[in-house]
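Only one protein chain is missing; all other protein chains are in place.
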Amino acid sequence: MIRVGIIGSTGYAGAEIARLLIGHKDTEIKWLVSRSFAGQAYEDIYRNLFEIIEQDCSDISLKDMASGVDVIFTATPQGYLQGELTRDILDQCRIIDMSADYRIKDVAVYEKWYGMEHHSPELLDEAVYGLTEIVRDRITDTRLLANPGCFTTCSILAAYPLMKEHVIERDSLVVNALSGVSGAGRGAKVANLFCEVNESAKAYGVATHRHTPEIEEQLSYAYGENVTLQFTPHLVPMHRGILATETAKLSGKYDYEDIKTIFDKYYSNEKFIRVLKKNLCPETRFVEGSNYVDIGFRIDDRTGNIILMGALDNLMKGAASQAVQNYNVMFGFSEEEGIDMIPMIP
Amino acid sequence: MIRVGIIGSTGYAGAEIARLLIGHKDTEIKWLVSRSFAGQAYEDIYRNLFEIIEQDCSDISLKDMASGVDVIFTATPQGYLQGELTRDILDQCRIIDMSADYRIKDVAVYEKWYGMEHHSPELLDEAVYGLTEIVRDRITDTRLLANPGCFTTCSILAAYPLMKEHVIERDSLVVNALSGVSGAGRGAKVANLFCEVNESAKAYGVATHRHTPEIEEQLSYAYGENVTLQFTPHLVPMHRGILATETAKLSGKYDYEDIKTIFDKYYSNEKFIRVLKKNLCPETRFVEGSNYVDIGFRIDDRTGNIILMGALDNLMKGAASQAVQNYNVMFGFSEEEGIDMIPMIP
Amino acid sequence: MIRVGIIGSTGYAGAEIARLLIGHKDTEIKWLVSRSFAGQAYEDIYRNLFEIIEQDCSDISLKDMASGVDVIFTATPQGYLQGELTRDILDQCRIIDMSADYRIKDVAVYEKWYGMEHHSPELLDEAVYGLTEIVRDRITDTRLLANPGCFTTCSILAAYPLMKEHVIERDSLVVNALSGVSGAGRGAKVANLFCEVNESAKAYGVATHRHTPEIEEQLSYAYGENVTLQFTPHLVPMHRGILATETAKLSGKYDYEDIKTIFDKYYSNEKFIRVLKKNLCPETRFVEGSNYVDIGFRIDDRTGNIILMGALDNLMKGAASQAVQNYNVMFGFSEEEGIDMIPMIP
Partner (left out) sequence: MIRVGIIGSTGYAGAEIARLLIGHKDTEIKWLVSRSFAGQAYEDIYRNLFEIIEQDCSDISLKDMASGVDVIFTATPQGYLQGELTRDILDQCRIIDMSADYRIKDVAVYEKWYGMEHHSPELLDEAVYGLTEIVRDRITDTRLLANPGCFTTCSILAAYPLMKEHVIERDSLVVNALSGVSGAGRGAKVANLFCEVNESAKAYGVATHRHTPEIEEQLSYAYGENVTLQFTPHLVPMHRGILATETAKLSGKYDYEDIKTIFDKYYSNEKFIRVLKKNLCPETRFVEGSNYVDIGFRIDDRTGNIILMGALDNLMKGAASQAVQNYNVMFGFSEEEGIDMIPMIP
């Protein structure tokens, strides 16, 4: 029985991890940590879990919890974990971190985009950036897994094979992505009230969004050279879902079959990455509630561009279910254990 | 391995049954019947099921299918099944019907409210009205299960114990219910377009809605006398969910504990019926995607009324998952097999 | 030129009053008061008004403002105005209050339902409860207008003629009402986040909602005796709109024409109250953005009940546009000046 702690368990991502682990084989949730709700019954905060989770929230510290669990999921604000984590803690338990604290290898890049000092840069080397399908082998033994962001998982997976094969020009990517509102978290902010986001759409974080360097870093590994791209996120009125539309200049003349063959080379054995039939565009509803990523593409001979499209559920493959997928790899479970839900529509 | 056919498999309820049976133990979906989409790949119609269901839709008839399957789910329009079903078919396979054709015992009542002749009234006697928690024992051996409607399941379960115990006055029930739009089905009607139902609310079927006699019949069995009530359904802009608010005159002086004790008497051992903590009101989101029914109540000493509230997912406990729950009882599976999903929020 | 101040101008109701008065004849907005946003440009808070309102928010007090304006709209929390208002202020300017502070004549009832002491009960006598169509004559000269609530305006207008004519039994009214989320205001509360209210429905304030005594008081005036009723509000995922569904026992045998005649007697000359064609049910979208109230009804011979339905826009006829309608009456404008917008769909 693997003993698990979840810090930040009352945010949307943390709660989603809890929900997924309830039904998970050989897994025991030992701690549901929430500073704001310490002492309250978890089922009173997430009433969907009434009579399902009967634990209270705790405010035990990372350090105190480490010796009593096998793994800790941290669904905490940027900066929290890098301020608390030590080698000593990692000697006692493994960490799956939902924040960006160990996602970016270059401390200077982290500090520039996040506007804060990094307090444990010595741990960055052993952190593995957990895009499961890309780096599965390195996940097995890691003690510190940096779980990828929602926009990034979607944007990277849709472009990865073509970047790797140099089918698209290195710096030509324009990524426009749409996000559901749950990506903004559960904090009480006017900007996220129903009456402020419903029936409206907007871009935000234009030229400054923190997922930019994360996407660039991973695609640079794929390409083999430093990649620069334009990333523009948008907020649209739905609960869940990321849709990334990526426009790139093709590096040569390619037709549908050429591109399909490349995608198949990388993804045909991946259960959770579905490359759609010809000319179909992904829709976020078709992956909602699941660990799937749907990918479609279209070549425009008129412009010489390819338009890549990826869709995933930001709280699932974009956060919690990819975290559990990584947990499965780390602890030797079947990779789909506990996360093989079928997308539910409507 | 139980062999299953689904007629009407491309409507929302039929597709939900398909989705639930994919992961179901010892169950094989033999036929996905759809007249409109015969010959098309099911995954092209429900693209959430891409690479999950790889069958085509068929237009095989009920009669031809009967000998090759153990059970047929009929998610078909009112009147279809009663026009097709025969004793001969029932000798070959069992039927779980999502329509109202065998829900009402009195043919005259059926014909009045549904405005059509009943062509197989001789089968009404053996039909069991499948509110699982209420008539579990009679479901085991039935060959013809009339699966309850969404409004009715919710309205009946919230009032059943109090009607049975004569705690509320017989004819005092005023049931106001809200429904998500999926209850209106997948037909291409202007009235159900996004731009016609979003951002609006309305009552409909006032004084004439067909679920009225269904609720009355079942509550009459509970009360032991004929019950008359006022049922007013409303459409609200959400995908899924039924919320029933039932106002009734208390037959005497009761306090919270009295009522709670009665609810517990009937439901405390029922996994899928959750009577909420004191003063909490059910919300449809807390049961979405699950087989749960949440029930709350509040006594108003000022008026002498009790306000009962029930919430369920109209496509799950209000249709498909209750059908699978009944399937489980009929075929000796664990009652929660394939339907123990945890409600997902947001 | 009438000089106007708005206190609480950055809440949804206050902002709506500002929007309506911008285009209003012979009206000058002198003060936009907001404690939270004092000193900020109003167009930065309500960016729909960019380049339309070029004033800053102020935090001038009620008392200091009184001498420089002709009328003050107070869109303030319960309890604010009754704690600040004095005869001296009323000698200087007139007040149109959006809160409940002067709506209920009986101080004891106010204090019981609102759980606070009333600090200016001596002003209650001169306050006029501003249901424009019902008490138009008394509005002309009042100095203190208590603008009705959203649920109440809708619930009262739909039942008023039948109560007045004793067509329905005095204490038989069961009012179930649905509200859009803007009714909950613009405060930063988790409960009103998009991800908490979208795709869900719930009842709230069951047996305890403060609009109950307000509806009862006005219908008591209509009936001529004290009326008791059950009022149950619900929250549904839309921006605007109140839909009230009222079930009442008819006091005798009435047919459609009887009831229609009564409604016509009271409302046929009222532009803003539309009694729908036979058997049509009001929908909130058909009044959105306007000052209209739509009313429909249906008699159920089976139960002896009548079901009354009313729909309005909670921020318009349920708040701001009724306030401006009253302002028009008070200051001798045409009653529809500035509020004759046509409902906009979709």
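Here the chain labels run A, B and C in written order, and each chain numbers its own residues starting at 1.
By definition in this document, contacts are C-beta pairs under 8 Å (C-beta built on N, C-alpha and C of every residue); 3 or more make two chains touch, one makes a residue touch a chain.
Only a predicted model underlies this, so the values are computations on that prediction, with no experimental measurement involved.
When the full complex is taken into account, the listed residue touching the unshown chain is A:Val236, out of A:Leu90, A:Val135 or A:Val236. Checked against the full complex, the one of A:Ala108, A:Ala188 or A:Ala203 touching the unshown chain is A:Ala203.
Across A:Arg47, A:Arg170, A:His211 or A:Arg285, the residue that sits in touch with the chain not pictured is A:Arg285. Taking the complete complex into account, B:Val197 is the one of B:Val197, B:Leu250, B:Val275 or B:Ile295 that touches the chain left out. Counting the whole complex, the residues of subunit B in touch with the unshown chain are 12, 181-182, 186-190, 192-199, 237, 239.
Think of the hidden chain as still there; on subunit A it touches residues 174, 176, 178, 195-196, 198-204, 206-207, 228-230, 232, 234, 236-241, 243, 245, 247, 281-286, 288, 298-300, 302-303, 305, 307, 309, 311, 345-346. The omitted chain makes contact with subunit C at the following residues, 12, 15, 19, 22-23, 44, 46-52, 182, 199, 239-240, 274, 276-277, 280, 283, 285-290, 294, 340-346.
Basically, only the chains that are shown with their structure count from here on.
Distance from the centre of subunit C peaks at A, each centre being the average of the chain's Cα atoms. Subunit C has its Cα centroid 38 Å from the Cα centroid of subunit B. Centres computed as Cα averages put subunit A at a distance of 46 Å from subunit C. Under the contact definition stated at the top, the residues of subunit A that touch 2 or more other chains are 12, 182, 199, 239.
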